[in-house]
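After this line comes subunit A, so read on.
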Amino acid sequence: MLILRYLWIIPALPLLGAAINGLAGMFLPRWPNKAVSAVALGSTGLSFAAVLELVREFVHYAPYPLPWVRQYFTWIAAGDFRAGFDLQLDQLTIVMLLVVTGVGWLIHIYSTGYMAREGGYYRFFAYLNLFTFFMLVLVLAANFALLFVGWEGVGLCSYLLIGFWFLKRSASDAGKKAFIVNRIGDFGFMLGMFLLYRTFGSLDFRAVFGQASSLPAESFGQFGLLTVVCLLLFAGATGKSAQLPLYVWLPDAMEGPTPVSALIHAATMVTAGVYMVARSHTLFRLSPTALFVVAAAGAATALFSATIALVQNDIKRVLAYSTISQLGYMFLACGAGAFAAGIFHLMTHSFFKALLFLAAGSVIHALGGEQDMRKMGGLAGRVRWTWLTMLMATLAIAGAPGFSGFFSKDAILLAALGGAHGGVWLYAAGLFTALLTALYMFRLLFLTFHGQPRFDEHQAHVHESPGSMLAPLMILAVLSVAGGWMAAPEFWGGSSYFERFLAPVFGAAAEAAPASAEIQKFAAIAAGVALAGFLLAWAFYLWRPEAPRRLAGSLRAAYDLLLHKYFVDELYGAVVVRPLLWLSTNLFWKAVDSAGIDGAVNGVAASAAGLGDRVRRVHSGNTRSYAVWVVIGALAVIAVIFWPLLREALAPGAVTGMVR
Partner candidate 1 sequence: MNTLVAGFPLLAVTVVKVVVLLFVVLTALAYLTWFERKVVAHIQTRWGPYRVGPHGLLQPLADGLKFLFKEDPAPAGAERFVYYLAPFLAMTLALTTFAVIPFGPQDMRIFGQRTPLGITDLNIGLLILFAITSLGVYGVALAGWSSNSKYPLLGGLRSSAQMFSYELALTLSVVGVLLMAGSFRLREIIEAQQGRLWGVLPRWNIIASPFPQVLGFLCYFVAAVAETNRAPFDLPEAESELVAGFHTEYASFKFAMFFMGEYANMITVSCLAAIMFFGGWISPFPPTQAWAWTAFLPAALLAALGLYLFFDGLRYETLLGRTVLPLLGAALGALAAFLALHPGANAFIQGPFWFLLKVLLFLFFYVWARGTLPRLRYDQLMAIGWKLLLPLSLANVLLTSLLLAWKQK
Partner candidate 2 sequence: MPLTSECLILSALLFGLGVAGFIFKRNLITIFMAVELMLNAVNLAFVAFSRVWGMDGQVFVFFVIVVAAAEAAVGLAIIILIARNRQSLNVERVDFLKL
């Protein structure tokens, strides 16, 4: 049968898995872990297979028109508003589907090994499958409403999974933080949706974009309707994809299990924002202001979080900040109008960042839960495969020539400079970030795998991870090495296939591609920067390990600033959280609720009681008196109801109306 016709199968499968695992795990006393893994892997694997089949059909049948929309049932119908459970398919969706299901499946496999000894095994996989379901809905949605469903759903799952060890205070707090911060962004998103509906009278992508494309583009600096919409949507994106100023939740999200960090907070969920912006590129293209904001925010975030990543010691936090900065890259690309490049980077990033996280997880696994890089080192020989894959990933993200990261980042930088809305500053920021990226990634690599072992041999007996964890690592390693060639510009002998594949979505390469000489020049520069970063890292952390401390000592202030992440959390705490708490405690709780509402309720009750206490005296308890009262009442009622008849009868000279 044609998956094209039954798109719903793809999200349905993980949902089924989630349902089975959740319910069975909850209600069957002995629901074995084997069964859980079987169900979870089976469902996600099947949906991955379904996606592959879908791709085959997509290529084979070339469905028309694009996007290929299937309407399954109407979810909301209010007045002339309709939000259906409509799924759509186009090249962009396909890319996202491949990433979500493919990487997702690998991470599922990895998790079976990683979570093997954890409690709540079934819970974990139920959540994970549920997440996959919502992510797929988000990606396949054909209107903003359904997209929002997926959007919130992944938010929920991320909350559940961050707080997976909910007995750990920090974990549950992190979960709440993630959720609340996301709500702020979502608020923007919702406003954007409302505005869209008010403007275009629909939330279906086809309708909205169709009408929008007929509108005139707004000039730069003009805050027209489209700009406002785009900015609101982008606010949502900043929340979901952890951009300035709403990035704060992502680092804390590292409290969750590592596979979760890999799947949700690196590969898929956090890229939802990018996807959403890319999806609504039609709108953004029409508003240079919004594009500029996006680009600027992206660049700033990239740079900003990269600097923080330099000094973090928790291996996962480093990766978290690097994720943020890479997301910044993607937004930079989108802002520069090179949506294809952004999506491309999204894909490659999902490969190598997932790999990085998984490898880090493997390291943590090897050291029995140790996450502080200062207590690692010299692991290269001990966990060879992990090291190898980690190396691949690092090279990829650092942008070593020939690795996937190189191409994607290169494309972004090119776009940032020469793109439709590019600019030299954006380019500079991107470039500098590239340098920093290489630096902190190699720092991580060196601190973890090289130099002297700094961990305690006796308690941490290092061991390589089981095959179920290594296999995904290797597959991802291969992908992150080879993944880039899809978009390699011509002169690399590649075919730039990716852009041409996405062309139907984003329009033929919007950015005026510079001459290949130019390209080579810039590629060289990028490679050089990456190399510089590598050398710096080598100098600091292998050649003279004491150098960093001195440096830190000499620039104490800057170092502290970075170490404490620019005190952003504290700032937010002071500006937002505490006033809010004060307000809700004193005003809403004490004044409104306790005094106002409860007071009213109790007052009514009390008055009723008092009244009853007075009226009580009427009740003698003698039923016959009651009977009399009843009769009197009946008489009165009858008299009132039938008054006209009575008057007619009592009128002088009225004969009693016998009916004859």
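The rule is short, and it goes like this: a contact is a pair of C-beta atoms (placed from the backbone, for glycine too) under 8 Å apart; a residue touches a chain by one contact, two chains touch by 3 or more; residues count from 1.
The candidate set was assembled so that all candidates are chains of the complex that A comes from, given by their letters.
The structure presented is a predicted model; accordingly, all values stated were derived computationally and were not measured.
With subunit A as reference and 1 or 2 as options, the touching candidate in the complex turns out to be 2. Residue ranges on subunit A touching candidate 2, taken from their complex, read 619-624, 627-628, 631, 658-660.
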